[in-house]
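A single protein chain has been omitted; all remaining protein chains appear in their positions.
Chain nomenclature is as follows: A, B and C, assigned in order of appearance, with residue numbering initiated at 1 for each chain independently.
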Amino acid sequence: MLLAPRLRIRRGVSPNLDQVKHVGTLAPAVLLGLCLQSSAVLATSAGPNADEPKSPAMSVDPATRSSSLAQIDRHNVNQLEPVFTFRTGRLGAQGSAPLIRGDKLLVLSAFPHTLFAIGLARSNGTLSWQFSPTANRVADGLHCCDRTHLGPVAVGDRIYFSTLDGHVVAVDAEHDTPVWDVAVADPGQGETLASAPTAAAAELIVGNAGDDYGARGWIAALDRATGRTLWKHYSTGPDQDVGISADFKPAGPRDQGSHSWPGTAWQHGGGSVSGWISYDPRLQLVFHDTGPPAPWNPDPRPGDNRWTSGVFARDARTGEARWFVGLHPHALFPWRNGSANLLLDHTWEGAPRALLVHPDADGRLYVIDRQTGKILAADSYISYPRVARRASAEQTPRTNVQVRDVCPAWPGALGGDAALDQTTGRLYLPVSRLCMDLEGRSANYLQGTAFIGANVRVTSSNESDGAVVAWDVISRRAVWSIRERFPVASDVLVTAGGLVFYGTLDGRLKAVDAQSGTPLWQFGTSAPITGQPTTFVGPDGRQYVAVVAGASGPYGLAQQAWIDRRDATAARGLARVIANVGRPRDPSGTLYVFGLP
Amino acid sequence: MSDSRQPGVSDAQLERPELESHLAATWRTPGGLWGVLSTVDHKIIGRRYIVTAFVFLALGGVLALLMRLQLAGSERRVLSADWYNQVFTMHGANMMFLFAVPVMEAMAIYLVPLMVGTRNIAFPRLNAFSYWLYLAGGIMLWTAFALNMAPDVGWFAYVPLSGPQFGAGKRADIWAQMITFTEIAALAVAIEIVVTVLKQRAPGMTLQRIPLFVWSMLVTAFLVILAMPTIMIASTCLILDRLVGTHFFNPSEGGDVLLWQHLFWFFGHPEVYIIFLPAVGMVSSLVATFAGRPVFGYLAMVLALISTGVLAFGLWVHHMFVVGLPRVGESFFTISSMSIAIPAGVQIFCWLATLWDGRLRFRVPLLFVIAFIITFVMGGLTGVMVASVPLDTQVHDTYFVVAHFHYVLIGGAVFPLIGAIYYWFPKMSGRLMSERIGRWVVGLLFVGFNLTFFPMHVLGLLGMPRRIYTYSPEMHWDALNLFSSVSATILAAGFLLFFIDVIRSLRRGPQAPENPWGASTLEWATTSPPPGYNFPRVPVVGSAQPLWDEPESLAVACGLRVDRRELLITSVVSAQPQAREASPRNSIWPFFAALASTLMLIASIFTPWAMVWGSVPVLITLIGWFWPKGDPEDEG
Amino acid sequence: MMRGVGTLVLSLFLVEGCARESRNFRLDPPIAASLDAVAPMPNRIGGAAPETDTVLGQPYLTNAYNLNQGKQLYTWFNCQGCHADGGGATGPAFLSGWWRYGPQAVSVFISIRDGRPEGMPAFGNRLTTEQIWQLTGYVRTIGAYSAQTAAPSRNDAMQSRPSENRAPATVATPSDEWPTAPSR
Partner (left out) sequence: MANRTLPLTLPIALLCSGCTGWQSVLDPHAIQASRLEQLIWLFVAVCGVVWVTVTVVLVMALLRRKTPYSHTDTRMTRIVRAAVIATVVIITGLAIVSFYATRGLSSSDATALEIRVRGYQWWWEVTYLDARADQVFITANEIHVPVGRTVSLQLAAADVIHSFWVPNLTGKQDLIPGRDNTLSFTPREIGVYRGQCAEFCGLQHAHMALLVVVESAGAFEHWRQGQLAPAATPRGGEQETGKHLFESKACASCHNIQGGTASGTVGPDLTHVASRRYIASGLLETNRGSIAAWVADPQTLKPGNNMPRVALDASELNALSAYLAALQ
């Protein structure tokens, strides 16, 4: 049921619009008529792949989360006001941005998923159709600690989205009917999907999640027409499984994927591909992260635990691995490595280079040459009250030995996916500054149950646990950073209008000046914002900003209603830190659309 | 109280028979239950202590037989694993905490006031309180055993096995609380002994004239005062870890498992010297009497006692040679552990010299001394062996060590103790024990002991670890274990015969004169058994052997009042009379205080709040105890 | 007469005590099999416990050894992965005293043995019946408001919450709603 609260907006130039008394009522939506009176040409937001003709002024590039729209800019952003909201009725959200497709706005709810299409043509946003694939409720138990961006994404004339219980669904946008629904991941093995498929030349590429359940990471390509799996490669195991052939760089001994593990530990070795998979049409390469090895306790998995905790480059057509950068061989700490890589073509030390910008969960920003996989720069983008003393012996987590004040905490230094403004070469990073105490325990693999082998307690510095950092990739320094009370767990959006949008855990959508970082506007929604804010041009030709508020990912886990903060290890140790945020007024996922009056 | 007699009459003004009747009335312990519960007479409480301790010895002995029965053959099912763990823990805890330390202190409670020539022990009401607390601790432990709740973690209760995670139920808490009971009792008695020896000696008994037994009890008392607090801290930390959730011994939250071992053994080794030194004192008394001459090298003996006491605190890590401490540190403890054999050696040589030069009368106590010397020297030498770090890595926690400490404990402490019972039984009960049965007891004990425990040296070298409830047949330990178990019956027969002799002699033993053995110390200067007031008039001592040097005319000091319980306070070094001190009368409050603290301590196993609410009745009883009774202040 | 009654009461209390402390390592196979005969309600919430359990005096809910074994199994079989130390993660919390399928031992037993729809895996063929009963008994001590005397104590591991024998010291205070007007 579409509902939009009656909004009483007090005029007044106060940047802080969330004085608005937000009355969530179930009364039929009464919309401020004045916003949508003029009809506008519907802007289709182009799909991610570049070979589609990308209409210049309309889209948000999902690879870099930057938008070329400039109607809303520094000067008028403080007049931004909510146009309508849509309540999905599911607890929490799943982190993807709403997608504009013709005159419809597509929103995917949290698990069990429903794809809502909201028509923007008439004065109020009315639900034109919805589609709910069948859901395997076992996946409810597996929704734990990976940031989920399950879609929808538009490719050609179809809409695709992934589901938590391991399905990829294709929907025909014109006739609003499902085309195919393919199961690629098996929740029984602990495998889930965490990201929407990425469109490559003719394929859809998707990777699994489930490190915490001992699921072995893999990446697969599906045929866009029928959903048939074209190729599938794993993050661990012999070269033939991983897709390593002769022209793999760095050349090394064979089958490192299984020889760098004891016995058959690689079969439950983790290394999930839960983050956004970047695609470079020019080089025909696909870049993706591999998650931390399983279990968290390094004792039962001596050796380099090859191909986990690193960045892979693969050929889009065959999936053959071109190069791999091992950031944390034999990873001592279970940092979630599912953050998006950003492609940047820029001059580097005089010569134009194809760069891959990888903000890593360990708090460093790696700049890698996309063609060769050589690390060009690795600078720390975050400062900690207590620096992580990783190298020293007593800081190495071992069985029955507790290591204290390890920073960053297991969710990693990056709270969400960064945004890259390709013109200025500036990266806007949503940062989480939490630390943790970690104690290794003996890990016992039981299929379908959590395979952690560690007790963890996340500790907060109780002045500011989060930040948004503007980082100049070329000059390798932080331009500005804003301190946030709580970890910033949302993705970031940068617009040509010189604005940076991000959301906070206590539900505020904020806009700041991309140049100087001064806060310009914020709005208090009813649930924590852990998703991707987006902007689009409505049918009336006016620019709107939209975000789905609702808890998801590791911080969302700690927001569940039943979490009891008297147990310091509840919600993987996050319970006490997130408890300071307080309970959201309305935990269900809600779409907010803002526009200029 | 002193109704018929005029107040302020001193013992100088009365003749002997009239004096004795007055003193008897003043120092009288009423009969019936009230008298039993409220007595403060060190002789009654001392006798009670000794009897209770020997009852616990008997019970502990039965447990030992049960263990030997289970270990007589491989894979026997006499006792299940759980029961065997409870039995061997009870055997250890009962023998160490409920028999050995209390019986030695009980002998001191009875004998020290008599040997230093005073009327009652210092702080007699504290003495009563300590007995009731000790009895309550013993009853609690044995009731728990009857209820299948006995501790099953060893008498040393190493963490983490006795800790919160692996010590299921309330068993380890019972152990920790039993420690609290017995250690408060031991501390109380130690303080009384120190004050009695230093301040209430007969005039003229300078430091050089104190009997060697009293010296050994003084050193033991100081050992108790310095060692017991450590185990009380350790058991309190354990019970806090288990019931309140502190992390003293939790390695992952900053605690340390070895902290427990250091705390326990810092008390543990002085504990075994607390048991051994009184026995040394008894041997000195027995040797002097039955060799007919003072012990050779009095000064050497006293210095040996004191150096043993001091060194006892410096060698506890020899119990922890295999826990992985740095080797150099351990070697230091090798040297300190071996060097404690030197004062022990001095004492042995002095006794041998005394025996060499004395006119020996082969009565039963002397036979026990001979058995003691042979057995203890072997135990001491195996002690030197286990003091060496490398050697200890092979024999630690094996039956070699079981043999070693039984040699030094049974050989070194129980033999002299039983000899001392034969020696002082006439004084305590007024009846002589039978020589004939005594000789059988010595023979059975000596033979039984050696046949039972010598093979254990071999078993240890054969690789048999301690505290195993059974062993596999292919280990070839069956023969030696069976031999040891069978010989244990001889040892048990010896103890049984001893108990029979005690009970028989109580009723039908011949009447004992004042000084049946012709000994030289003051306790033989009064009747057997001594009256409530011990001495009609406090004796004055002229030499180290008062009864030998002036057998008939023992000088006495006068001036103590008759109508009020008074005793003489003398200076520490030269024992010059300083003041007449009022000695407290019978009082029921120590019994009530013990009862209240027992309820508090037992309830605190079940809820930590019991410490809060339980302390209210304890406070009330203590107030009742110390409420001024209106006695006039003591005159100078 | 009074002393007779006194000793009778005392012995009753003591006998109950020793039942709490007894160590029964081996159940006869037929009894162990009968412990699986739980009669659940149609909606698989609540139901009748097996008769042998009541005849044996509910050993798995009151015996100290069983509760401690239950705590050990809780850490061995990955319960902490989803339920943490009782505070909950993907799985519900036991500390808060809110039981989605009711607090009866039978419901907890069925949840462990047959699993539940929203992601609780079935341990029926991964644990023996006795182990499942031990886990059931232990899980119910986590959220107990007044601790049993036989309740287990803390683990020699990272401190997460007051141990079961301390009972939850503080009743969970609901976190405050977000202030509509954020304090500056």
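Just so it is clear, a contact is a pair of C-beta atoms (placed from the backbone, for glycine too) under 8 Å apart; a residue touches a chain by one contact, two chains touch by 3 or more.
These numbers come from a predicted model, not from an experiment.
A.B. asks: Which displayed chains does the hidden chain touch?
C.D. replies: Per the contact definition above, the missing chain touches A, B, C.
A.B. asks: Of the residues B:Thr382, B:Ser429, B:Asn586 or B:Ser604, I need the one that contacts the missing chain.
C.D. replies: Answer from the full complex: B:Thr382 touches the omitted chain.
A.B. asks: Touching the hidden chain in the complete assembly: which of B:Thr196, B:Ser284, B:Thr308 or B:Thr334 does that?
C.D. replies: Only one of B:Thr196, B:Ser284, B:Thr308 or B:Thr334 touches the chain omitted from view, namely B:Thr334.
A.B. asks: Tell me which of B:Pro124, B:Gly138, B:Pro160 or B:Gly268 is the one touching the absent chain.
C.D. replies: The one listed residue touching the chain not shown is B:Pro160.
A.B. asks: So one chain is hidden, and I want to know which residue out of C:Leu127, C:Ile142 or C:Met158 touches that hidden chain in the complete assembly.
C.D. replies: Considering all chains, including the one not shown, the answer is C:Leu127.
A.B. asks: Identify the residue among C:Ala19, C:Ala32, C:Ala144 or C:Ala167 that touches the chain left out of the display.
C.D. replies: C:Ala32
A.B. asks: Extract the touching residues of chain C with respect to the undisplayed chain.
C.D. replies: For chain C, the residues touching the absent chain are 23, 25-27, 29, 32-33, 72, 76-77, 125-131, 156.
A.B. asks: Against the chain that's been left off, what residues of chain B make contact? List them.
C.D. replies: The missing chain touches chain B at positions 80-82, 85, 153-154, 158, 160-161, 165-166, 251-252, 255-258, 292-293, 296-297, 300, 322-324, 327, 330-331, 334-335, 338-339, 341-342, 345-346, 348-350, 352-353, 355-360, 362, 370, 373-374, 377-378, 381-382, 384-385, 388-398, 447, 450-451, 454-455, 458, 460-463, 465-472, 474-477, 479-480, 483, 487.
A.B. asks: In the full complex, which residues of chain A touch the absent chain?
C.D. replies: Those residues of chain A that touch the unshown chain are 258-264, 267-268, 300-305, 399-401, 442-447.
As a working rule, only the chains that are shown with their structure count from here on.
A.B. asks: For the interfaces B-C and A-C, which has the higher count of C-beta pairs in contact?
C.D. replies: A-C
A.B. asks: How many angstrom between the C-alpha centroids of chain B and chain A?
C.D. replies: Computed from C-alpha means, the inter-chain centre distance equals 74 Å.
A.B. asks: What's the distance between the Cα centroids of chain B and chain C, rounded to whole Å?
C.D. replies: 46
A.B. asks: Using mean C-alpha positions as chain centres, tell me how far chain A is from chain C in Å, no decimals.
C.D. replies: Between these chains, centre-to-centre, one finds 39 Å.
A.B. asks: Of all the residues in chain A, which ones touch at least 2 other chains?
C.D. replies: Within chain A, residues 400, 402, 439 contact more than one other chain.
A.B. asks: What are the residues of chain C that contact at least two other chains?
C.D. replies: Residue numbers touching two or more other chains: 156-159, 162.
A.B. asks: Inside the complex, what are the residues of chain C that reach chain B?
C.D. replies: It comes out as residues 14-15, 17-18, 20-23, 64-65, 67-68, 71, 149-150, 152-159, 162-163, 165-166.
A.B. asks: Would you tell me which residues of chain C are touching chain A in their complex?
C.D. replies: So the residues of chain C touching chain A come out as 75-78, 80-82, 84-93, 95-96, 98, 117-121, 126, 156-162, 168, 170, 172, 174-178, 180-182.
A.B. asks: Can you name the residues of chain B that touch chain C in the complex?
C.D. replies: 82, 143, 147-149, 160, 163-165, 168-171, 241-245, 247, 249-253, 606
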